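A single protein chain has been removed from this complex, and every other one stays in its place.
Let's look at chain A:
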């Protein structure tokens, strides 16, 4: 009897040790920053959660989740509400600054068809540079006042630039630089961190509940959510930039938004764009 008890105890102990030995390396590995593995897991999560949604369709947000809304949107796309912004952006893009230069002088390939490469990590500055930030830097470098990050002019410019990249696969790079990995990790942390009196994280809506209704809205999946930006939102009766999208999300959870282009926003844009690599740019978009 005593021997049996000892054997049972020893057996349980060895099983526990084996289980510990098997799980601990995974815990250590999971704590390492591995953007490739993160992106794969992120995409697989959505592909498995919504097996009937075509992969390239995730970039269409709520329309990928709801057939009725999708039909309405497809009809709306014949005369899209962002068209005015698109035309204005095209004109603004081609209009020279007072010094005679244009936006095209600030960007690779004259700024055409490059949206899918933004944001990028600037190894010189050691920070993430978004398209909106690059546009304002271009203005300032040419003696022009920067635009508001949340208003029409910035939305028009980015709408035009996104349009020239439509269909191109998101292609965000993470250079072999500790600071770039930190930026990615910080963005990830921001995305999953609960904030505001509602105690919501970005993931509470866009990972846990895409396709569900929040009042009259259908929540968009996080996968490819930035590929459609900037967007015309009927709720806003106007265009909105990525900055505006983040700021509004924060306010809706009763969190005081950060300043536009704060490091945290730049990093979360980097994270969300990287995990959407391979999915097409669909901006400018239209949302309810």
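Note that in this section a contact is a pair of C-beta atoms (placed from the backbone, for glycine too) under 8 Å apart; a residue touches a chain by one contact, two chains touch by 3 or more; residues count from 1.
FYI, contacts and distances are computed from a predicted model.
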Chain not present in the shown complex, as UniProt names it (candidates "Carrier domain-containing protein", "ABC transporter permease", "SoxXA-binding protein" or "YwgA family protein"): "SoxXA-binding protein"
Among A:123, A:193 or A:234, residue touching the chain not depicted: A:193
Residues of chain A (touch criterion as defined above) contacting the omitted chain: 30, 38, 41-42, 45, 188-189, 192-197, 199, 201, 203-204, 207-208, 251, 254-256, 258, 264
